[in-house]
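Note sheet for the following structure.
Apart from one protein chain that is not included, each protein chain of the complex appears where it belongs.
Coming up: chain A.
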Amino acid sequence: MATTQTLTPAMERQRNARLRRGMLYLVLIAVGLAAPFVAYPVFLMKVLCFALFACAFNLLLGYAGLLSFGHAAFLATGGYVTGFLLSSYPGLTPELGILVGTLAAVVVGTLFGALAIRRQGIYFAMVTLALAQLVYFVFVQSPFTGGEDGLHGVPRGALFGLISLRSNLAMYYFVFAVFLIGFAIIQRTVHSPYGQVLKAIRENEPRAVSLGYNVDAYKLLAFVISAGLAGLAGSTKTVVFQLASLTDAHWHMSGEVILMTLLGGVGTLFGPLVGAGLVVSLQHQLAQSPLGNWVSVILGLIFVLCVLSFRSGIVGEIAKSVRKNFK
């Protein structure tokens, strides 16, 4: 049939892209499984939690074109809700605590999104920042968050009531599984019928409207998915470190996730992972060195450098040079 013949190159290219992605996942999974035997599991868990946070942020900025300056609110909402539940109800298993924390972030995300989504560009960023500050003050004042002290000694418990997460190795594999689930959700979202419309909206919003799409609703869904996954990252982090604190709600955290995403490569699938790994490692290394007090300054300088010299981020630049040299 003539039609199928003409379509072959397109379909083949898509299939190749899918195969390439599949290979990358396999490598990612292999590396993830082996990693705790090479590096310190607690450090790796921190990287994975922030990587998931950055991936969630990237879905919004890279694929929906929305710059949120308030993503810390979702990370913290997940973290506090999970921390409070697991501390208050000893019978509750960690996966349920994390699930409720994630749902709480979805609810907060829906509220934020409904208020912010109509604004464009910098106004959108400002509304999200303002709402996140509001959430920050709520957390400072609320009795259930422990105020300035935060929540300490959150029990890790046993997964499904069966597998104790006390050992860092067991905890690590659980966190890795959570990361993979979050990553898979983002993957699928980007390569779904919804992802196609989202892409069209990012490419040409008025045209998408003229085709009959209610663009605000599509953007809102991206915002809610992103907020939920950020909450998932926060909830998981609370279980790992048995701690929820105001650091997660502070606007610095909203800035840090922007840095991780831009550094690794916005709009690329693996960029946020690379960016989070780099930033967390740097913070880790610097904290132990005499430059400990200069962490923020050094990160700031890296940020400036990144924005000025390689705008597509590390993964973005690599992808570009691969495309140039192998095409």
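Please note the rule applied: a contact is a pair of C-beta atoms (placed from the backbone, for glycine too) under 8 Å apart; a residue touches a chain by one contact, two chains touch by 3 or more; residues count from 1.
By our rule, contacts and distances are computed from a predicted model.
Candidate names were "Cysteine desulfurase", "Ferredoxin", "ABC transporter ATP-binding protein" or "GMC family oxidoreductase", and the UniProt protein name of the unshown chain is "ABC transporter ATP-binding protein". For the chain left out of this panel, the touching residue among A:L67, A:V197, A:L278 or A:I318 is A:V197. Only one of A:V209, A:L305 or A:V322 touches the chain withheld from this view, namely A:V209.
For chain A, the residues touching the chain absent from view are 3, 6-7, 9-11, 13, 188-189, 191-197, 199-200, 203-204, 206-215, 217-218, 221, 225.
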